[in-house]
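Structure below; questions to follow.
Note that one protein chain is taken out, while the other chains of the complex remain in position.
Right, subunit A next:
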Amino acid sequence: MNAIAPAGRSLAPFETRLAGLHDSQRKAAAGDLARVGLPGPRIEAWHYTNLRALSAHSFTEPDARFDEQAAHAALEALFPKGSALEKLPRLVLVNGHLAAGLSASAASLPAGVSCLSFASSPEFGTLAAPQRDPLVALNTALASDGVRLSVASGVNAGQIVLVSLALSSSGTVSFHPRHSVALGAEASLTLIEIAAGDDVSDPYFHNPVLTCSVAEKAHFEHVKLQREAGDAIHLATVYADIASHATYESFVLGLGAALARHEVHAGLSGTHAAVHVNGAQLLGDAQVGDITSVIMHGAPDCISRQTVRNVLTDRARAVFQGKVLVERVAQKTDGYQMNQALLLSPGAEIDAKPELEIYADDVRCSHGATVGALDEEQLFYLRSRGIADAHARRILVEAFLIEVTELVQNEAARDFLDGELARALVKRVTTGENLS
């Protein structure tokens, strides 16, 4: 490595892989990364989410081969027979590699939808900002596979499921898939993205980047479930460019991983475009979950909506950072953001930073934030009707979270999330700890 140490965290966990790069774009990204290092707590964007856990390991590239039986079992557990998502076309990555045998064939995708693997035709696109975002630079340097979906103009592509499975591999691995979605004018697509790694006992690091370009009058709904293994690190970045009259609706439900961040950069670049960046997290143990978003209003008459809710038990910590940036040209912007958190145990913590940066005067922008415990009166009401404490708590927490999952438009995706949530509630929400 260079004699000059970067200001941020050491790149040692990836050192050998970064040293062996050939492609000029990858080398440039590695150079960007080497200059700043992995972000430390003094970097404003990472003030609340500490990447210390990354430094504890050395991450190797996972083997392309995997245990097919385990993969099938994991998929069956995710999509049991008769479940809403079982019949939908599915693209499966195992440890960051696209598994053709588990994925829908090109022929079985709806007409007008094309899917390439990143491995066979690597293309980084222009939406990502590896110079600014170190984890995207890391992805750019090390990306080996991913899916490149495109939907032709005017085509309603229905729903496609993108699964990223982590299966036990040798040692601590990291995978950096690079996905892209491009919707032509007036096209529509619902992408249901699932990151799962239930049975993996070794720590692993999943660092996906997804770039979405949504052309005029197109409609892209992006629903994500993050259910990584308990010791996993999941740091995802999404970039979306939304053209005139187009919409990008995104939702993330965060349940898993020891350390997770879902970061969205959504740019409204055409008039009358709309973006929804919603999310919920239900965390326990010592989990850290971060939802970060930057919504850039770059054109007049656009709408942005954001609702994020966190429920925290044990010593879990959630972070919400939401920035709404309104450029000078973006007159008549309508922006609203709400983030709320419930703390269910004395050791839990929430850190929130809802931020408005506004340069246009004819705008309506507002945000709200509330943090608190379960309402004792509501609890008392349920208890007085004979409902056991743990059950009563679960009812209240579920009601709190379902108000956000209701924002998911696609019914199959919503039912799927609600099912996942119900299971997580049983695990996370038990009898409350006494305040005093």
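Keep this in mind: contacts are C-beta pairs under 8 Å (C-beta built on N, C-alpha and C of every residue); 3 or more make two chains touch, one makes a residue touch a chain; residues count from 1.
Going forward, contacts and distances are computed from a predicted model.
Colleague: Leaving aside the chains you can see, what is the UniProt protein name of the one that's missing? Options: "Fe-S cluster assembly protein SufB", "Sulfite reductase", "Sporulation protein" or "Branched-chain amino acid ABC transporter permease".
Modeller: "Fe-S cluster assembly protein SufB"
Colleague: If I consider the whole complex, including the chain that's not displayed, which of A:Glu44, A:Asp67, A:Asp199 or A:Glu406 touches that chain?
Modeller: Residue touching the absent chain, from the options given: A:Glu44.
Colleague: Considering the whole complex, which of A:Ala73, A:Ala373 or A:Ile387 touches the chain not shown?
Modeller: The missing chain is touched by A:Ala373.
Colleague: Check each of A:Leu38, A:Leu135 or A:Ala341 against the chain that is not shown and name the one that touches it.
Modeller: Per the contact definition at the top, the residue touching the missing chain is A:Ala341.
Colleague: Which residue, A:Val288, A:Val363 or A:Ala392, contacts the hidden chain when the whole complex is considered?
Modeller: A:Val363
Colleague: For subunit A, which residues touch the unseen chain?
Modeller: 44, 328, 331, 341, 343-346, 348-373, 435-436
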